[in-house]
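I am attaching a structure below and will ask some questions about it afterwards.
Here the complex is missing one protein chain, while the rest keep their positions.
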Amino acid sequence: MKAVARSVTVTALVTVLGTGAFWCGTDGFKAFTAETARRADILRTPRPLPAAILEDQDGRVFRLDDYRGRLLAVEFIYTRCTTICNSLGAAFKQIRDRVPADALGRDVALLSISFDPGHDDPANLKAYGTRHGADGEHWRIVRVRDADQLQALLGAFGIVVIADRFGGFEHNAAIHLVGRDGRLAEIADLDAPLRFADRLREAL
Amino acid sequence: MATYAYEHRPDHGAKAGVLAYLATSAAVLLLMMVFGLLMRLEQAQWISIGADRFYQLMTLHGAGMVGIAAIAGASVMWHFLRQYVDLSSRIFIANLVLFLAGVVMILASVLLGRFHGAWTFLFPLPGKSMGMWSADAAALFMGGLLVIGVGFLLLHLDVARAIVARYGNFARALGWPQLFGHDDGKAPPPTVVASAMVTIVNVIGLVVGASILTMMLVNLYVPGFDIDPLLAKGMIYFFGHVFINATIYMAVIAVYEILPRYTQRPWKSNKVFLASWTASTLMVLFIFPHHLLMDFAFPKWMLIMGHIIGYLNTVPILVVTGYGALMIVYRSGIRWDMASKLLFLSLFGWAAGAMPAFIDGTITVNYVMHNTLWVPGHFHTYLLLGMVTMVFGFMYYLGKPDHETDDRPIDRIAFWLFTSSVLGFTLSFLYSGKESVARRYAAHLPEWVPYDRIASVFAVLVIASALLFVGRFFARIGLARHDYQRAPLARAATA
Partner (left out) sequence: MINAATRAGIGLRILVALYLLLATPAARTWLEATMSGHMLVQIPLLAALGFIACRLLPEAWQETLLAAAGGPVPHVVVALFASTWWMLPRALDEALTHLPAEAAKFVSLPLLVGLPLALAWRRLGSIGRGFLWTNFISMLAVLGWLYIAAPVRVCNSYLVDQQESAGWLMVKLAVLLFAGWLASLFVGGHAECGASDITGAKAAGTLGRASPQNST
């Protein structure tokens, strides 16, 4: 009987501990993938971003920190992409069109960052911008020339880029919101840009 | 040619677990019969409960009847198999406990959660209720089935363990050395062969069933995880068909064990017997597409397979068992009592019930017949006059006060009442099917009502006679536990 009692006790203990571990490890049985976990984590604690030197479609060089004090929507793309980046571009356009014109540029900006600096020179970036209706001022298409800076930036945003078999890349696609304090504040699904835009307007 | 001699073995009383199984089955059976009657009365327009209630009753009736058929069949198998192998009482009881837990979940799902997607839980219906029941109610129903399935899986694994411990492996338990080699007369007894077959097919069926239930539970809450509806249908029918088929293969053990005690002749596990059980072990696994013959979206080869195997599988065990029973009884001087009469009747019911399925298994017939009451006609004959009658025979046998006791007149009357009213009840299903009465309650024309009224009257009589059978069982339940000779000696043997 003692052995049975011990077995029951230990089993109960293991079950409680195991369930607890899963609870913590999946953010309360909500985040089973790294992507959902990343989003939940950032919502709880906005994440500081590393410094990065950016170059835009017109060859202008500036810093990510220059956007401090404004709300910044960020997406990660590469210009040869024929699939998901087009959805990202379309989503960004919808968001841009929904932000009040007077706030655009003054309080809100959009940034498409390429993770393929080797191929995406300003000319390619410009073509991508034109294709999706970016004005090049309030919505700029940029690349990060320094490889270390790019890696640090991707790491901070939680973007994983892997080469596919067709010379392109697969990457997790989402819309990111950087707050006025320069911290990554929220990650949204790219299939709900209007909701994102509405929240952006509320934050103005 | 091997010779077989009847070897008298002391008659064991039932363990408390077996009686608990039978009591549960009997009580649920009567309740489900009443639910069935209510459905018939609704169609007969004698009562008015509405479509929602109708489908709730239908869901409960289906799940409940399948459940108690399995529970009652398992009790027959377990009771007799215990003579040959070392079975675990704890697992046997655990299965009943899990079964009851599952029943509570299913009742709550239907009565409180208003789930009425039929016991077949066909994908995607449970998840697409149009607001008639919640996802939680559907999950509770499928969770209940899952819990019941886990119990049966445990039971069958225990049977497998015991059989392997005694006979080494399943090939020997199915008598393959004797079937494919020299028949030395040492093949395992029919009970073991049948139990081995049921265990194999049910373990496969239950694993498939558990898989599709889990998939549907995931899909219920995260619809993004798509299920191919054809795959789901195939898996559900495979599981359901194997599971309900297995009930009669378990219950028939009562015939194999009890009739020889009445005639003092052995039930031989000869080559023909072994061949039929081995053939059915395989065929039962491939027969389910005969329910999908009018489903043009299924791959053609599956339908043809269902057609052919549906035909073939009607034959082996049924014919071999029927012929075996006739041989055992013929000129044996058997003294008929309730137990032996019911067991003999059950073989007729099994054969009669298989015939409509045989006819419906023809693709061209199936197109017009399958969605009519013809199919309920088939499985009510097969289960009520076959499977349930075997269980009634087993109950009478266990409760028989001693081997010389004669049946009371009221039991004799109940026997004939039961036989005739079940025939009337099932024939009104079959006749309705012939007249193309739809199986869907939503479409029920006024000109069909007379059949429903006739069926309702017969259903009342079926319930009345079943009530007497069950009452007699409960009145004698104290006797069922004791070891003593129950079967009267045949006149040929005493002479």
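Letters are used for the chains, namely A and B, taken in the order the chains are written, and counting of residues starts over at 1 for each.
Everything that follows uses one rule, which is that contacts are C-beta pairs under 8 Å (C-beta built on N, C-alpha and C of every residue); 3 or more make two chains touch, one makes a residue touch a chain.
Because the structure is predicted, anything quoted here is derived from the model rather than measured.
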Query: So which of A:90, A:104 or A:160 would be touching the chain we can't see?
result: A:160
Query: Which of B:114, B:166 or B:335 sits in contact with the chain that's absent?
result: B:166
Message: I need the residue numbers on chain A that touch the omitted chain, in ascending order.
response: 3-4, 6-11, 13-15, 18, 21-22, 25-26, 31-37, 158, 160, 162, 164-165, 170, 172
Statement: Those residues of chain B that touch the unshown chain are 7, 9-10, 12, 82-86, 88, 90-91, 153-154, 157-158, 160-161, 164-172, 185-189, 200, 203-204, 206-208, 210-211, 214-215, 218, 224-227
